[in-house]
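Left out: one protein chain. Kept in place: all the others.
Think of it as A and B in the order they're written, each chain with its own count starting at 1.
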């Protein structure tokens, strides 16, 4: 009963089928290209960064605990002066300080936007947040240089360059990041939580503090970690106000340095292949590893939380 | 009960103050940038080349470089991001392979841009020997841009209703044909918005370009548009300091007498350009949407 002509037509692989295979393959290639890029970045920087230890035979202990950064020379007690501790400390200090100052403001703003005045939140604060994110980091650096540094100099003394200025600049830079992610996680707290709390007689603030914020805690933690990751990796804005002195930071108002600031300032002044240059790549590797760790931290918090997006 | 209510009222006032403070910060920033910067912006400023030692220099070359790099980076990253998003949204199944890919894209998006720039330096400037050039900068910017653009396009594709795809399949089209000719066109408003938003971000990026497109802006012969000549604006092998890098450079090592004016003028132009990008992303997206679904 089979119509042979019909059967043949139905069995032939049409142009459509070939086009489908081709198109799908093309898209897969694009995706794999991105993955190759990521792997490439990690491999390249890891190789270059490890050459300080493997090729130039610097000990990791000297690198991570040494306090003098002057690659090519030796410290008074005979170690290679490849101590990255000042920069590591500097990076951590500005990051943590900026996060500590920024988080209360960010949470406050986010709470205002979602709990107190959603309409004004959407109309005014949402664009404000987006605009703050959109300002490029060089401009933040420039304003840091022309406004924050003189301010710190006049109010706190010193040259104005240093950890404090870096903190102020980063505070504004990571604020919108923490705000928008906190807003997302506040919005995902179910409405009936608030309704139940108010119905039990709690005040608005009690509801916010004891119920909403508690439920949104994983999301807020994620937001803060994201903000910290951004601060840790920020290069230009920090470099323009931190003073770039590779000394151990001994107070907030004397010039210091971070991993990113030394990298930015130093890469152009060293020769490829030299030990000084390799040492810089090790700093870059530390940056890379830290950003991967921040990423891991976010995943870890996300898995433990119940309401994060 | 009264104490708690009072606490609540105080708390709310504090929250309002915080929000107001944040708005003030933005107002101050934008105000400072425009008030100190815009007076320095003139047509001469926008079109003349920079001067290293004397005053009166402009940002013409840097501005051109910023746009040129932006357009190149977008042209290269758009097809890649589109292909990747299509696969992720339409073909990828829920398995370990997909999770691994998504994690890599996440990692890429969380890398500090200075690290991306240094990778670009290693790969394009040194290894492929392109030197500090437009092509090194454009390729590095592409890498920087890919994660966010992919996410934006993916979201746009996901927002297209599934019955559109069913309609295409029901007519005998393949999945890929349906995606290219029905889904992507339907997602166009979102894709365009995404491209423009990413453009704003790319336009302001400096850390990724300092060691790839370089910090020098040799004089360009705007009469010669042959890309094979080294002083033609289109030449891909020439070093190309962008506007954002210029701001950084002159504030680190600049010695011209009108440094502050050039800085503030450049910053104003940069922020203005980004503002225009952000506003037009929304506007153009809406316009395209209206045209596609309306009486036209």
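Simple rule for what comes next: contacts are C-beta pairs under 8 Å (C-beta built on N, C-alpha and C of every residue); 3 or more make two chains touch, one makes a residue touch a chain.
Please note the rule applied: contacts and distances are computed from a predicted model.
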Name under which UniProt lists the unshown chain, selected from "2-acyl-glycerophospho-ethanolamine acyltransferase", "Peptidoglycan-associated lipoprotein", "Phosphate ABC transporter ATP-binding protein" or "Basic membrane protein A": "Phosphate ABC transporter ATP-binding protein"
Selected residue (touches chain absent from view) among B:13, B:35 or B:161: B:161
Candidates B:101, B:157, B:186 or B:268 - the one touching the absent chain: B:186
Touch criterion as defined above, residue of A:10, A:199 or A:271 at the omitted chain: A:10
Option touching the unshown chain, where B:89, B:174, B:199 or B:215 are the choices: B:174
Residue ranges of subunit B at the interface with the undisplayed chain: 161, 163-164, 166-174, 177, 181-182, 185-186, 292-296
Touching residues on subunit A - with respect to the absent chain: 1-3, 6-7, 9-14, 16-17
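Everything below uses one rule, namely that only the chains that are shown with their structure count from here on.
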Averaged-CA centre spacing for the pair subunit B and subunit A, given as whole angstrom: 18
Partner subunit A, residues of subunit B touching it in the complex: 4-5, 7-9, 11-12, 14-16, 18-19, 21-23, 25-26, 29-30, 32-33, 36, 79-84, 86-88, 91, 100-101, 104-108, 110-116, 118-119, 121-123, 126, 143, 146-147, 150, 172-177, 179-180, 200-201, 203-207, 210-211, 215, 244-245, 247-248, 251-252, 260, 263-264, 267, 270-271, 274-275, 278
Of all residues in subunit A, those that touch subunit B in their complex: 16-17, 19-20, 22-24, 26-31, 33-35, 37-41, 44-45, 48, 104-105, 108-109, 111-113, 116-117, 121, 124-125, 128, 130-132, 134-139, 141-143, 145-147, 172, 175, 179, 203-206, 208-209, 229, 232-236, 239-240, 260, 263-265, 267-268, 272, 281, 284, 287-288, 291-292, 294-295
